[in-house]
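For reference, the structure is listed below as structure tokens.
All protein chains but one are shown in place.
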Amino acid sequence: MAVLQALVNGTLVGGVYALITVGLTLIFGVLEIVNFAQGEFLMVGMYVAYFSYVALHLDPMLSAVLAFGVLFGIGAVLERWLVRRVLHGPEISQIFLTVGISIALQNAALAFFGSDFHSVHVPYQTASLSLGPIPISVPYLLAFAWGAAINLLLYVFLVRTDFGRAMRAVAVNAVAATLSGINVSRVRMIAFAIGAGLAGLAGAVILPYAYVYPTIGLQYVVIMFTIAVLGGLGNVNGAVIGSLIVGITQALSALFLPSALQNLVVFALFVAVLMIKPSGLLGRSHAH
Amino acid sequence: MRHFTKLVAGVLALAMTFAGLAVPLAASAETTVTVGAVFPLTGSLAAFGKTSVQGLQLAAKEINDRGGIAALGGAKINLVVRDSTSDPADAANATARLIDDVHPIAVVGAYASSLSLTSSSVCERRGIPFLTMSFTDDLTNRGYKNTFQVVPKASVIGSKQLNYAVDIAKAAGDPLKNIAIVYENTAYGTSQAKGLQAEAEALHVHVALFEAYPHGLTDATPLVQKINASNAQVLFPISYFTDAVLMIRALAQSHSKVQIVGGAAGFVIPDFVQTLGSLTENIMSIDTSAYDQYGSFEKAYLAAYHTFAPHEAYENAVSLFAIAAALQKSRASTPAALRDALASLDVKGGAFSGMPGSGVKFDANGLNTDAYPVMVQWRNHNLVTIWPASGHGVQAAVWNGKTVK
Partner (left out) sequence: MRIDTLWGRRALLAAGAIALLCVPLLHLSDYTMRIATMTCVYVVAAAGWTLIGGYANQITLGQATMFGIGAYVSTMLFVHFHLSPWIGGPLGAIAAALAAAAIGFLVFRLWGAYFALVTLALAEMVRILVEYAQPITGGPQGISVPFVRNSVWLLQFPEAKDYYEIAALLVILALALARGVQFSPLGYRLRAIRDDEVAAKLAGIDVFRTKMIAFMLGAVLSALAGTLYAQITGFVDPDSVLSITLSVQLALYAIIGGAQVWWGPLAGAALLVPLGQAMTGSGSAAGAGLAKIVYGLLLVAIVVIQPLGIAGFVKDIRFRRRKPAAPSQAVTP
């Protein structure tokens, strides 16, 4: 019974993690940079949802679209003016550029929005459905549904549309993509913008059960990295599988182990997987 | 060239903005007494640093509006605030800089225990009195001469959290047998949880779940599943706001009806009720001061900041009121003289009425012996004091939906 409940909870949380992580994975897949500011994009998305709620009484499930738009814009600008400049630079610049952006964003939020904690009031916030004896949290379920929808949409986009195919082409081999007439810079900019937008959307979607303040991104960023690497950085399907594994592992390990060690298990799993398959569960092997 | 000029002008303007922010408002010709305040204004603890500073500023205003320190010729309090950040080493640096820059007669700080520990060490080495409302026992068991803790220490708060709950349960005819303790894995959480656990052992209350969790949860459902599995009558969560919110929402989703007795911190701040709304009804929490007794301070805070005064705002204000009282009594003009005056201070009532025991009197270690914790409860979006039943202005407790006579 307890195991079943843990499995259900773990799956729901895993779906939410998939939503949070997919943007990071997309950005790495196409631009090959690890975006340390992804947690801050999530934070900005949460603020967008919060302010839409306060000013327009918009439900976060709807303002998620707005959050996507805002972060898409921010992402496009950042890519155009900053990220693009380090793409051919040393790895160090690539990692620490986004670290600098994250510091600036955190403190911008502090300076302009203040240090207070904020959340929203929506009717389904504490509601739950009953699946037999197992309660299923409604806000998690909604976030899970968004996660599933987004991952499906992204899959269709990448596989069925020309632009999506171009994106995958750039991810596999940028030089070949250029030679076949793809505007690689443009593809990268859109990919970064979508990745940022998805983090913003995720932030809005989780706000009903969470809260926002300027350094909230730090709470999510380590788990995002873990999942993205576990599934294979750059692999969108891998991120979904990684998310489910991490969500379920967290829920199950809590049954047998002290909660304080919950993340230790996740990290240990993560290191172990990489020892066996250094490019992640579904990662493509790089000729390096 | 024109661009360059513009750039330089821009940079200068920016620099001047910061310089303006950095320099405290220049004191007027009349005499002033400089008191330093070191609090986390950035980083993860910034929210609590902000409210602490607001409380202090209000207290300084109140003292100054009443004519300053009469015994020192009406000297005004000049409060100089510095950012400790949320890092202990930086808290020490900020304190050292503050002392060098403005030579304060005393320093108030730094909300979080880890920050207060390093900040107070700097003050001890420079011989400057350091007043704090941080909870940890370590602050006043190091043999320091210049550290003054105006609130009860963590182990006492933890033991009373249980003790009072046992008494209230007994009065409600529902004796406490089986409890769950969950606490965040931080200095505050562990030290208070230990006090709670020791008291449970002494009173033969069965602890069905004693569980630490990592601070900054992204998901509380596994924890809540454990809480529900323990079948505890009462849950004692020792959490900051962030984890408390996730936990209480997840408890509501799992249809839990467990009585919650929180461990101060996250359970007694305005954000808690603003975020959780009616879910807070009848949640209890241990606390170090009595909200309904803050008096004029409460009204002034509400008028200035549009929320009720959280305990850290009031207790830091109490630190400043204690400094003012000691200055008034001793006419101290040096930190050393102020230290001696604080060590022998014994004040009651007035601005100190919000402190349980309504006074400040420090023992040899600098711990306020007058202070004891109280139990508060959320009623209709407000906090009321419910225990000990003998205190003045105490309202009847509601235990599991039942009013305790």
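Note that the chains take the letters A and B in the order they are written out, and that residue 1 is the start of every chain.
Everything that follows uses one rule, which is that contacts are C-beta pairs under 8 Å (C-beta built on N, C-alpha and C of every residue); 3 or more make two chains touch, one makes a residue touch a chain.
Since the structure is predicted, the reported quantities are computational estimates derived from the model, not experimental observations.
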item	value
Given B:Ala46, B:Ile69 or B:Ile179, the one touching the chain that is not displayed	B:Ala46
Residue of B:Val35, B:Ile69 or B:Leu117 in touch with the missing chain, whole complex considered	B:Leu117
Touching residue (missing chain; options B:Ala94, B:Leu196 or B:Leu209)	B:Ala94
Absent-chain interface as seen on subunit A, which is shown	28, 32-34, 82, 85-86, 88-93, 95-97, 99-112, 114-115, 214, 218, 222, 225-226, 229, 233, 258, 260-261, 263-264, 267-268, 270-271, 274-275, 278-280, 286, 288
Missing-chain contacts mapped onto subunit B	14, 17-18, 21-22, 24, 37, 41-42, 46, 49-50, 53, 80-85, 87-90, 92-94, 96-97, 99-101, 113-114, 117-118, 121, 125, 136, 138, 142, 185-187, 189-191, 214-215
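Simple rule for what comes next: only the chains that are shown with their structure count from here on.
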item	value
Chain centre separation in whole Å, for subunit B relative to subunit A (CA means)	35
Touch list for subunit B against partner subunit A, complex	41-44, 46-47, 49-50, 182, 185, 211-214, 216-219, 221-223, 225-226, 229, 241-242, 245-246, 249-250, 252-255, 271, 274-275, 277, 279
Residue numbers on subunit A that touch subunit B, as the complex places them	2, 5-6, 9, 12-13, 16, 107, 110, 114-119, 121, 125-128, 135, 137-140, 209-211, 213-215, 218-220, 223, 250-251, 254-255, 258-260, 262-263
